[in-house]
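All protein chains of the complex are present and in place, except for one that has been dropped.
Chain lettering (A and B) follows the sequence in which the chains are written, and residue indices restart at 1 in each chain.
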Amino acid sequence: MTAYILRRLWQMVPTMLGVVILVFFLFNWVGGDPAYVLAGKISNQEQIDNIRRQLGVDQPYWVQLWIFIKQIVTGDFGASWSTNERIGSIILTRLPPSLTVLVPLTILDLLVSVGLALAVAYVRGSLTDRAVMIVCTVGLSISILVYIIVFQYVFAYKLGWFPVQGWGDSFWENLVRYSSLPILIGLTVSIAPSLRLYRTFVLDEINQDYVRTARAKGLSENRIMWIHVLRNASIPIITNVMASLPGLLIGAFLIERFFSIPGIGREVILAVERSDFPVIKAITVYVAVATMVFNLLADLMYKAVDPRVQLR
Amino acid sequence: MATDTKSAAGEPLVAVRDLRVSFRLGGDAIFEAVKGVSFDIPVHSTVALVGESGSGKSVTALSILGLLPPENSIVDARSRIEFGGRNLVGLPMRAMREMRGADISMIFQEPMTSLNPVFTVGFQLAEVLHLHRGLSPRAARKRAIELLDEVGIPEPRRRIDAFPSQMSGGQQQRVMIAMAIACEPKLLIADEPTTALDVTIQKQILDLIAALQRRHRMSVLFITHDLAVVGEIADHVVVMRNGEVREQGPAKQVFEAPRDDYTKALLQCRPELDHRPMRLPVIDDFMGGSGPQHTEERKRGVAPGDAVVLDVKGLGKSFFVREGVFGRREFKAAADVSFKLRRGRTLGLVGESGSGKTTVGLTLMRLHEATAGVALFEGRDILSMSDREFMAYKKRIQIIFQNPYASLNPRFTIGQILTEPMQIHGIGANVRERTDLVFELLGKVGLPDASFYKYPHEFSGGQRQRVAIARCLTLKPEVLICDESVSALDVSVQAQVLNLLQDLQDEFNLAYLFISHDLAVVKYISDEVMVMNEGRVVELADADTIYRHPRETYTQRLLSAIPKGWHAARAAA
Partner (left out) sequence: MATSEAALPRNADGTRVVPHNVSPGLWTLAWRRLRADRVGMVSLAIVAAFLLMMALSAAGLIARDWSKEVGVNYAPPSFIGADEASGTPAAPAAAPEPAAPSTEWKTQIVDPLADVIAELKGAKPAAAPPPSGGTEGKSVDPLADVMADIRAGKGTTAAAPAEARRATLPFGGDKWGRDVIAKTIKGSETSIFVGIMSAIVAVALGTLFGAISGYYGGWVDDAFNWFYSVFNSIPYLLLILAVAAVLQQKGVVTIILILGLTGWTGVFRLIRAEYLKHKAREYVQAADAIGASNARRMFVHIFPNVSHVVLVQLSILAVGFIKAEVILSFLGFGVPVDVVSWGSMLNEAQNELILGKWWQLVAATVAMATLVTAFSLFTDALRDALDPKLKGLKGH
């Protein structure tokens, strides 16, 4: 087990190096000279010169790459080009609002869609099953933008049930007052794909031989679904959720943007609009590390829930 | 139909009357799987339901417990399955559930997938005890340990907390049996319970079921395709084909004086250990035919003067598994394997699963890269030569695989499949010549000309295996590796393909390496036999010598596990 974790960590090194090269290629090579990029965005020539010196733009690419790697290893990505805020503090202050929305959203999505998936898989092939699946398909076809625009307009603006947007300083106020509508929208958008996916996981299990054995033992359909099938279907569901967590951080960017929630996703959009390269670079690298770590955690979790898996 | 079982044993435990089951195939298509089957299961006796694939034997068994998939199966409402004064057809779900696992229980073919992989065997055993007997967790666990002990699981106190994946296939089937007998059922339905197991394990499981049947005074409905197994355990036999009962009666009558032509064919198509006719009788000989044609015995064995085609010395193949931080572990699939293949002769290669026999075949064909040894083809080592050089030898050494459904490309017509090798190797001057040759070969393997334009999915397993054989023949090889080539086929088809292989060997003087786990088939077709276990050669000798006087204990154990069939079993008793 320990050996497995060590080997996996060791295997992350080349992947990380690849991410570094990819990001470097994008921003230093494709992105080009910051003086050009920032023309019109920052008028202070001295600041631009300063940025160019920090990046070593005049020096060969390998020196620039080395500067970038040093930044990653020390965790010091410098400051934002547009607001001059330290990158470390940007990430630390943007993370809590994102999590305030995402953690409840993920938990609710999991509970609701797993429950629904078991229910529709139980009546598979029936009219209900088909109707739910059609609703899911149609629901999935409408852009998330439309959900946000319409929900914000109807529930916040017209009916006044929720604030239209904003963010406060108290955790509970943020969670209850400002996050409710974003979470509701997030759920509306995420349940359809989750339900479809989890339903196939459950159906895969329902057709297994051990379900026939359970029936031959005289177990009730309820027990078969909730104990035997769910326990097996939870294996792909858990690993799926684990592996998708880091991506969610970015995935909620539209919701954060519309509701002015100062989270990571909105920060990325802002940075892209301002060509604020250091912020994007730093977030990309951190999220990549998080993804790799969560993938490893997903595999370890897999081991924990599936006795067949041997991690060597 | 046969009502004599009833009169012999009083009121039967189960009476199946005019059972009809069909399946919806999508659209309006309906497939009738069981067409009016009637038979009895007397108390305290073992009834064997015998048939080839598509006979409807498993469907019949599943319908007793109402386990057919509800989405697409229809059991005719007039069918009756009487058990304890009740008709099980159309029984309310609740009543059926109370019966399942308590009065009637069932075990299946694949113990590995039939147990829930994420729960311990103890949990799964306790579940059924709690459900039907209302035992407390502590009492259920105690009883589960007793049950595991009874079915022969070593160290049951420790193994009760094991997951199914931590057990061998035989042990898994023992756990399934423990679960099935936990509530002292009156009837145990065993659906091909030993088909997925090695022959030595099969013997143990069969003995276990027989012992439990006697001890618990229950009835057993044993579903199988293997008549040899039936001969050892059954009191009554029901023979099915295409959804209909062909013959039924006491085992003695069915085996010694079969009335039905199909039953006669089934009994004789299968190669027997003490008997080796020139050609195996095939089903057509009985069904409207004039009975077996070739009764004279075939001589087997190698002579010192036989020319050696392929000389294999010290062949080895290792696989590596990652382990630890940087380490890897070597797994020797085959080690130090040496043998000679002689022109016009067959070397049978037998062993249980994991013995490395298939690895040897694939390595010789260079489908796996050998890690040690040489294979001399007329003095040249085919294992160490370059791919380009080996290309010329691919014409001379060919392979036929086990699964006829996987070995033909589903997107090619039979014509394309058969012309491709000639195209690659430049055999035949033009399209016309190649096509002519294909038609000639189709005739040789007994397929109609019209097959040329058909796709593999339109053929049965036996026909596909003929196509695979024809594909090898297009290259006119000298050595043919048959990797479990008849193992997936039904008994009656198996005989036809074995006869075809024998005819081709006689005609083209082919050397066969015949790999199989089926000891009776190997005995029939081989001149020499090599026994492998855990990657190593245990024994190599003339076929008759090795079966009559096995030297090694492993060989002796293996041979004694072969189901002997009715006559041998009665002779021993």
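We adopt the following convention: contacts are C-beta pairs under 8 Å (C-beta built on N, C-alpha and C of every residue); 3 or more make two chains touch, one makes a residue touch a chain.
What you see is a predicted model, and the numbers here were worked out from it, not measured in a lab.
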Chains shown that the absent chain touches, full complex: A, B
Residue in contact with the excluded chain [from A:9, A:138 or A:304]: A:138
Sole residue of A:31, A:104 or A:307 that reaches the chain not shown, by the stated touch rule: A:31
Of B:297, B:389 or B:449, the one touching the omitted chain in the full complex: B:449
Option touching the unshown chain, where B:22, B:105 or B:407 are the choices: B:407
Missing-chain contacts mapped onto chain B: 26-27, 362, 365, 367, 391, 394-395, 398-399, 401-403, 406-413, 415-417, 419-421, 423-425, 431-432, 434-436, 439, 449-450, 452-455, 457-458, 468, 471, 475
Chain A residues touching the omitted chain (full complex): 14-16, 18-19, 22-23, 26-27, 30-32, 37, 82-83, 93, 97, 124-125, 130, 133-134, 136-138, 140-146, 149-150, 152-153, 156-157, 160, 163-169, 174, 177-178, 196, 199-200, 203-204, 207, 246-247, 249-251, 253-254, 257-258, 260, 262, 268-273, 275, 277, 280, 283-284, 287-288, 291-292
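Everything that follows uses one rule, which is that only the chains that are shown with their structure count from here on.
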Whole-Å gap separating chain A and chain B, where each centre is the average of the chain's CA atoms: 50
Chain A residues touching chain B - in the complex, by the definition given at the top: 3, 6-7, 10, 124-125, 208-210, 212-220, 228, 231-232, 235, 305-308, 312
Chain A-facing residues of chain B, complex: 65, 67, 71, 97-102, 105-106, 108, 110, 113-119, 127-128, 131-132, 163, 165-166, 176, 179, 321-326
